[in-house]
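For this depiction, one protein chain was excluded, whereas all remaining protein chains were kept in their positions.
Our next item is subunit A:
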């Protein structure tokens, strides 16, 4: 076997030109290098040809011609503007970007913001990967957190991830129910880098965000601090109803119905104000924080942005689910919240309401008489609208008179 192999190799070696073989090692000439370069260009051309044949024709990859490129490189640069170059680059990226081996699933930082996990997706693996278990050095601990602590590793407290997951799910349920009942959920994360997570969570939950300093007294002295900020009146489907501006001017400022605080250590004043006003709070409690500051603690690492993004994302998703439920209930004519008190309907809206009510009564009567023709109903509605317009006109004329 071995002999046969050796014989074959020897035959092949003899078949090649021995002088050429040895010259490669001995000579100092560069012609062999040039030939190899030419070969590589040929290979490149053939690859491109193959690629153009498989790719859609309208944007074939332009082939690279070394001779023209070397002869007048300046002209090529001048003729091609930056925009053209960029679009070419994008085209090539679209073609070539997928070529290559598949990369196993890995951490992509933007996914936690673009597509945050839902409460159902919370797993111990996710929490561990996002470093939710890392506490602080044992000397810094707050003994009230003893029940959330799994153990000590290298002088650092390790938070029990089971407790984290359980508390996170409970907090998610709270956020969801508050959102479902039309409450104002305020997400607060005032540390550097938490702003995107906070803004994203509030966007999902249709809540409110705060990533700058909490101005002390925004709840207890709200009229002075938030008095200038605008409010609006919405109906159960979250559509804005205009015409209430003058009444809104005199109303007291709004307070959040639930506060989610991602860094309770820096926001003691906020939590204290919430406690004074019976506003429930959710907070990420590290091993050095006091869990009694918040109503619903989530024991987790508040120094890791990744962990904060996971927690904010989960709570945002929970709020999103709650809002969705509320809107589906609103579609069925159910209002899940207590309406605003002391609002008077503006006159313009009152007239409209009356007209609509009249039309609806008419249509109901018609329905009772088993006139279920859709066209007729539409005609009736049109008539009613015309009446309305006529009324308005008549009133306008009277005013002029």
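Keep in mind that, in the parts below, contacts are C-beta pairs under 8 Å (C-beta built on N, C-alpha and C of every residue); 3 or more make two chains touch, one makes a residue touch a chain; residues count from 1.
Just so it is clear, contacts and distances are computed from a predicted model.
Engineer: What protein name does the UniProt record of the undisplayed chain give, "Small ribosomal subunit protein uS9m", "Sec1-like protein", "AP-1 complex subunit gamma" or "Radial spoke head protein 9 homolog"?
Structural biologist: "Small ribosomal subunit protein uS9m"
Engineer: Out of A:199, A:262 or A:312, which is the one that touches the chain we can't see?
Structural biologist: Residue touching the chain left out of view: A:199.
Engineer: Tell me which of A:124, A:158, A:265 or A:345 is the one touching the absent chain.
Structural biologist: A:345
Engineer: Name, in rising order, the residues on subunit A that touch the hidden chain in the full complex.
Structural biologist: The list for subunit A reads 81-83, 85-86, 173, 177, 181-182, 184, 186, 199, 202-203, 207-212, 215, 218, 225-226, 228-236, 241, 248, 251, 254, 256, 278, 329, 333-340, 343, 345, 349-350, 353-354, 356-357, 360-361, 364.
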